[in-house]
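A single protein chain has been removed from this complex, and every other one stays in its place.
When the chains are written out, they are named A and B in that same order, and each has its own residue count from 1.
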Amino acid sequence: MYQRDLGATEKGSPGIREMVLNMGPQHPATHGVLRIILKLDGETVVDLDCDIGYLHRGVEKICENRPYTHIEPYFDRLDYVAGVSNNLVYIEAVEKLAGIEVPPRAQYIRVILTELQRIASHLLWLGTHAMDIGAVTIFLYAFREREEVLNIFENYFGARLTTNALRIGGLFYDTYPGFEEQVREFCRIFPERLNEYETILNENRIWLGRTVGVGVLTAEEAKELSVTGPVLRGSGVKWDIRKAFPYEVYDELDWEVPVGENGDTYDRYLVRMEEMRQSRHIILQALDRLPQGPILGKVPKMIRPPVGEVYHSIESPKGELGVYLVSNGTSFPERLRIRPPSQINLQALRKMAIGHMVADVIALIGSIDIVLGEVDR
Amino acid sequence: MVAHRRRNWKQAISRFLLLDLLKGMIVTFKWQAPSKCYTVQYPKVRPRIGERFRGAPRLNRDPETGESLCIACNLCAVACPENLITVTEEVREYLDEASGKVKKKRFLADYLYDTSRCMFCGYCQDVCPTYAIELTQEFELAIYRRRAFAWTWEMLENGIDQPVYTR
Partner (left out) sequence: MEFVERIISNPVMMEYVWKPLVVILILLFIVLTLVAYLVYAERKVSAFIQARLGPMRVGPYGLLQPLADLIKLILKEDIIPAQGDRGIFKFAPILSVVCALVVLAVIPFGWGVATITDINIGLLFILSVSSVGILGIILGGWASNSKYPLLGALRSSAQMVSYEVAMALALVGPLMFAKSLSMTAIVEAQRTDHIWYLLYQPVAFLVFLVAGVAETNRTPFDLPEAEAELVAGFHTEYSGFRWSLYFLAEYTNMLISSAIAVTVFLGGWSFPFLDRLRPEHPGLFTLLSIFVFAVKVFVLIYMFMWFRWTFPRYRYDQLMDLGWKWMIPAALANILITGAIIMIGQETLGLTKVVGGEYGERLVVPGLAGKAYFIGMAWLVLVPMTWFILAMINRRSYDFNLRAQRQIRLPERPATEDVFGKV
């Protein structure tokens, strides 16, 4: 009955002991439309391949046919759970290319918003990761706190996910009345909630069993695979674009880069939890120093950057999000290339997952924190 | 970061007494109080939408004269990244009451807004010089027929029929 499934291919590579299993594209735990082809021996993964592209929309090509001012909303749709970070990388790349100055107030607000977005994105990661491992309740707790962030976004930009938040040269809107109080209120309740998640998970023997030692990626391997973000830091490499190439006002603020030791799923979990605390710390500092002044710098009516090219990258919640932008002097970009952190981190999945079990593959997908909108673009 | 591999006797005892599991159970038990419920009973209770929310488009009218504020300048159509706004203009003669002369002016003939392609980026309301096109706080945009996603001038001014939930 299962002759087809047992994969009697001529090459003889999947032997009779092995079973090929399609995980996805419709699967509750692949975080979207990712298809993973697993070769299993019993439940142990012998080999796996990721099949991506189910969500390909050709964003890079679309962007080449839009003037610079129209491209920003398309960036919301890349990593749709971290819209502000995506906006930021594009806007900053254009500003860098066109040499536009951003007033300090706008810079501080941008930092606050991107850090809020980082918290929101990590909360979504925590919820889905925990739910993949079976702790469904954490999912709703995390979403509850994420809701608070999204409410701030809704009040600020008028949208919750696809924020279209920033503008070349500054911001669309100034803060709304009550913005500071709302953010401070969120920062006040947030650590308690984070502690609660950690009470449920950190020492729980089941959680430890499912995460500790699963998908170990050594620092060398991580560098070789050019993974970035929490996945890299979980392996013990202290690399954060915010520290290495500071943008906006990150060099004026005081915060630390959390680093893991063992490069397993548990360390990546700890790193992200600590990053949320650090983000809150950054937000509070930025709020304290928030200067008065204009929110929009001097921006020409038609943005025609000089001929040239620029690569700009920021630390998005998922890792190094970069934009390579080539200008030919018109108001349309000649070429726009996105360096998606999720896609590059996803390449580490094979290295991590082989030798583990099916259930660990799920945990690892969650631990890498992919968003398919960004992987497929 | 914390070194979590080393275990001391305290952790051993907490594992023996199942404290690691009980602590989590206490947290989940605590949240059961009805006062801590976060649910908004949506169709019954309307959520509070942010003032700047970008939802359904609306073409505003002058509250006094009842005429459309739109001057058919076509800026919104140009600003739209998806090119989904179609503004049709016509030049009409009208009697200017101040001077008593017949003048020519551009008027709005038709306005088509394809919500099926809209990303609600808000560029159209941003560029509008007369605050005519506006993205409102209305967010219920589900429609049964695909054709109805293209909002006509009338729909833009009056809004679409929404189901009314009584219970």
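Convention: contacts are C-beta pairs under 8 Å (C-beta built on N, C-alpha and C of every residue); 3 or more make two chains touch, one makes a residue touch a chain.
Quick caveat, the model's predicted, so the values are computed rather than measured.
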| item | value |
| --- | --- |
| Residue of B:25, B:91, B:109 or B:148 touching the missing chain in the full complex | B:25 |
| Selected from A:95, A:132, A:248 or A:374 as touching the chain missing from the view | A:132 |
| Subunit A, residues in touch with the chain not shown (by the definition above) | 1-2, 5, 7, 9-11, 13-14, 19-22, 27-29, 37, 39, 43-44, 46-47, 49, 130-137, 140-141, 144, 200-201, 204-210, 212-214, 216, 350-351, 354-360, 362 |
| Residue numbers in subunit B that touch the chain omitted from display | 5, 7, 16, 21, 24-25, 27-29, 31-32, 34, 36-39, 41 |
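The rule we apply is simple: only the chains that are shown with their structure count from here on.
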| item | value |
| --- | --- |
| Distance from the mean Cα position of subunit B to that of subunit A, given in whole angstrom | 25 |
| Sites on subunit A touched by subunit B in the complex | 66, 69-74, 76-77, 137, 141, 144, 147, 151, 154-159, 162, 164, 172-173, 176, 196, 199-201, 203-205, 208, 212, 258-262, 266-267, 270-271, 274 |
| Sites on subunit B touched by subunit A in the complex | 1-5, 11, 14-15, 20-21, 23-24, 27-28, 31, 38, 49-54, 79, 81, 119-123, 126, 135 |
